[in-house]
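The following block contains the structure, expressed as structure tokens.
With one protein chain withheld, the remaining protein chains of the complex are depicted in position.
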Amino acid sequence: MKIGLLDTLRAANPVVLNISNFVTVQDVANGINAIGASPIMSEEIAETREMVQISSAVALNLGAFSKPQVDHILAMGQAANELHKPLVIDPVAVGAIAYRKQVATDLMSQFQVDVIRGNAGEIAALADVEWQAKGIDAGSGNQDLVEIAKACAQKQHCVVILSGETDVITDGERVVKVHNGTPLFQLHVGSGDMLSSIVAAFCAVSDGDYFEAAQTACVVFAAIGELVAKELKEERPGTFSARLMDALHLTTVADIEKIAQFD
Amino acid sequence: MKIGLLDTLRAANPVVLNISNFVTVQDVANGINAIGASPIMSEEIAETREMVQISSAVALNLGAFSKPQVDHILAMGQAANELHKPLVIDPVAVGAIAYRKQVATDLMSQFQVDVIRGNAGEIAALADVEWQAKGIDAGSGNQDLVEIAKACAQKQHCVVILSGETDVITDGERVVKVHNGTPLFQLHVGSGDMLSSIVAAFCAVSDGDYFEAAQTACVVFAAIGELVAKELKEERPGTFSARLMDALHLTTVADIEKIAQFD
Partner (left out) sequence: MKIGLLDTLRAANPVVLNISNFVTVQDVANGINAIGASPIMSEEIAETREMVQISSAVALNLGAFSKPQVDHILAMGQAANELHKPLVIDPVAVGAIAYRKQVATDLMSQFQVDVIRGNAGEIAALADVEWQAKGIDAGSGNQDLVEIAKACAQKQHCVVILSGETDVITDGERVVKVHNGTPLFQLHVGSGDMLSSIVAAFCAVSDGDYFEAAQTACVVFAAIGELVAKELKEERPGTFSARLMDALHLTTVADIEKIAQFD
């Protein structure tokens, strides 16, 4: 685990291009900015290739998409592949809505993603494993989370991040578990989307080691959230949201190394 | 007035499906989450029926809509009717823009809403009463607010919430007035939209008594806002917004009962 990759990221200030979830886009842009990367968003397919060219990584969020956006996502994923930019996908609600699973599966058959980040319900759906998702929430089930994540990674030929109380990161063989975090992430709607784009920022500075990038992004984000939550006496989701931005900007590698818990 | 319905809501954690106003969508999603429900948003008509099926209530916001979104709103309203899910509508700016009034009227002739929530200008427009609205603001007029709300409820065959310094809630016959609140709601753009979706969350746990759900939602939201405002020495709209999220999550039924003012 190279937590120092955070300093590399801050020095490089990579441009992260996002197809964003309109629900959380402002928070995601501010989060990318706060941690030390540079966000750019697009809604217009005509500018796709130019946008991908000036970017160091691409994050595709499937939350709340419309049909024109699906065409755009396809074009952007294919351009990322052609131009060799790391590609992260966040398959929002594919565990709850069959239509979304079909769209996500179709898309992923037409480009190769490097990292998938989702909750248990979403990752289970992409691995074709039984799971009970609930709306945008993870839901619950009896399967072993590590096995689900590995099955998804093997099926999709990429790194998988299964977010939850413990994050599971796997390339299909190797597995890292990150134990940091706070329940306040669940109370703040944009947390998962923000992490997905931050994963893309880490991929941009990882020299192609996306398994390393994914686990580092998870430790950094979860540890920063945990530090913010510790300072609050109560579960205050609004205050948490503002201070998370502060902490994404201010927290040092040393701060994170002190509390990082993974195996 | 059953303020305890808030505890029922928090225990049930109902999924609230939203056609949202893109201006305020993030705040609305976070507000639904903070009070104890689970938000889901959609922009794609093809997933409408599936989305309505997994939801416990539907909130349609007409703020800043486009023509494709109108088709989507229609499909979602009709699906909510067919699947017997409570349906709330927020007719943003129908008092100021004739085009919006026409669209809202057309829509409401094609499905039956359970609750309309708007400001005086919006409710007057849907009741065909004279009123001077101004942009997204309520405007002013000489009509009695209770009579306007009752006329709208009778015309639209539903519960009406007329939001303002005093909220008026009516089913066309019975009337409840809620006197809690704070002028800071006016300074925070998403307050009304958030209330509309919170009304839907209360409808989801009300056993079909939407008049009860509507008044309880108004007291809960207005009282929480008032408690937050009291802690601020000055009118600080940014701090208010963050602390409102905190308070939606932390405020108890007992806290609200202490200051609730209605008749």
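Read from first to last, the chains carry the letters A and B; within each, the first residue is number 1.
Just so we're on the same page, a residue touches a chain if its C-beta (ideal position, glycine included) is under 8 Å from a C-beta of that chain, and two chains touch if they have at least 3 such contacts.
Please read these numbers as outputs of a predicted model, since none were measured by experiment.
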{"item": "Residue, one of B:K2, B:H179 or B:R236, that touches the chain absent here", "value": "B:R236"}
{"item": "Touching residue (missing chain; options A:A46, A:L83 or A:A98)", "value": "A:A46"}
{"item": "In chain A, positions touching the absent partner", "value": "15, 20, 22, 25-26, 29-30, 33-34, 38-44, 46-47, 50-51, 54-55, 68, 241-246, 249-250"}
{"item": "Residue ranges of chain B at the interface with the undisplayed chain", "value": "22-27, 63-67, 69, 93, 96-100, 134-137, 187-190, 234-239, 241-242"}
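Note that in this section only the chains that are shown with their structure count from here on.
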{"item": "Whole-Å gap between the CA centroids of chain A and chain B", "value": "32"}
